[in-house]
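To start, the structure itself, in structure tokens.
A single protein chain has been omitted from the complex, and every remaining protein chain is retained in its original position.
On to chain A.
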Amino acid sequence: MSKTLVEKIWDAHVVKSEEGFPDILYIDTHLIHEVTSPQAFDGLRKRGLPVFRPNQTVATADHNVPTLNQLLPIKEELSRYQVDMLTKNCAEFGIELYGLGHPFQGIVHVIGPELGITLPGKTMVCGDSHTSTHGAFGAIAFGIGTSQVEQVFATQCLLQSKPKTMKIEVNGTLGKGVGAKDIILYIISQISAAGGTGYFIEYAGSAIEALSMEARMTICNMSIEMGARGGLIAPDQTTFDYIKGREFAPAGEEWDKALAYWKTLYSDADAKFDSVLTFDAAAIAPMITYGTNPGMGMGIKEHIPATDAQPEKEKLSYQKALDYMGFDDDASLIGKPVDYVFIGSCTNSRIEDLREVADFVKDKRKADNVTVWIVPGSKQVEQQAKNEGLDKIFEAAGFQLREPGCSACLGMNEDKIPAGKYCVSTSNRNFEGRQGQNARTLLASPLTAAAAAVTGKITDVREMLEKVEG
């Protein structure tokens, strides 16, 4: 029987399937961090249970950590307590921790791939909705709640109903200045913040195949922003080349064996998806969001859709979002002054993102009205950026290169955007208050964010790229 990629991986991990019950799904790798794990460890203690497979569990501290002076004690008491708690819990339950100061520390969805922990065909979970990122390697990866973290601790399994499958094909060639972030913001703007709920999405088509692994991770990362629990891309030579030689990747005979298996991981030609959508890469412009959910995005030169054009039931929520942002409907955002630029998060903090930004800002300087934070995804990304001299370029441009963590994506640490201020952010959510109370977030690609940093306002980066060439 022909199967989709999701079905192939799912079926290979079903411990038990019984009518009327969710499947018992075996989990190969469990990633944990300080925020969603403490109550799960507590649950184990209450039940008197150990972690069933500690060597399939990897921990890091990312959500809550400062991005300056990481080697000093964390100033904020509750954050320090939570990070210390993770250290204690990992020691007690025998889990490997890449905590602050460790050369492997970083955002959980950045370190998994760069360490070769994320591999094709795996099932992976984490108490974080952006776990979908790992799907870029052809893995089933999804976010779970804390009760489920406890479940995986206790049993290395999850009770989970098989998801519906959706294929999203993006064909053709992207225009200049348009990247993976624009593709995914465009798709979400087309199908809404709930359009993928209940599905696992497989991204395919020539425009997806042409992407690097970093770019594929950006796409899969934001699957949850349209409600899809997971998103994945069939592994290919790009995937294999990325994995080979990484810290925990299979090597020698193990590599050959793994590779042979990975090459079977694709959706069969006649596999049936529950839904199929197709988009044209050439139609995608640099994207920007204007509202308070990631579905409220548009091409950067477009005008904000009119409130009157919204369905009757949705007008109230729509207008509320525009009021929060301080935008008028039917307005263009081009030229709108911005206060902050944040380049980071599990969506866009990898070395390729930093290289793209550095390449663009070389010999340029940020506008005086803008504060720019670049927060690398991991210690390894930070080190690599320094090895390549990107830190010097950022410094010359007035961009502050910080230390790794989730940072201003969710403002759990000190990196908050002040009330009322506008931030062009490469992160994944523009919810009210996400980056700080009453902060206003405009989601965009690293390139569009860099352009805003340089001009101090919302700018169509394509025009700046043309100037250089002209």
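Following the convention adopted for this analysis, contacts are C-beta pairs under 8 Å (C-beta built on N, C-alpha and C of every residue); 3 or more make two chains touch, one makes a residue touch a chain; residues count from 1.
The working rule: contacts and distances are computed from a predicted model.
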Name of the absent chain as recorded in UniProt (options "3-isopropylmalate dehydratase small subunit", "Pyridoxal 5'-phosphate synthase subunit PdxS", "Cytochrome ubiquinol oxidase subunit I" or "Tetratricopeptide repeat protein"): "3-isopropylmalate dehydratase small subunit"
Of A:146, A:212 or A:307, the one touching the omitted chain in the full complex: A:146
Sole residue of A:69, A:161, A:206 or A:387 that reaches the chain not shown, by the stated touch rule: A:161
Contacting the left-out chain in the complete assembly, out of A:78, A:251 or A:331: A:78
Residue among A:67, A:105 or A:293 that touches the chain left out of view: A:293
Hidden partner interface residues of chain A, rising order: 15-16, 20-22, 24, 26, 35-36, 38-39, 42-43, 47, 49, 52, 63-64, 78-79, 81-82, 85, 127-129, 131, 143-148, 150-151, 154-159, 161, 193-194, 197-198, 224, 227, 229, 292-293, 295, 313-314, 316-317, 320, 410-412, 419, 429, 431-434, 437-438
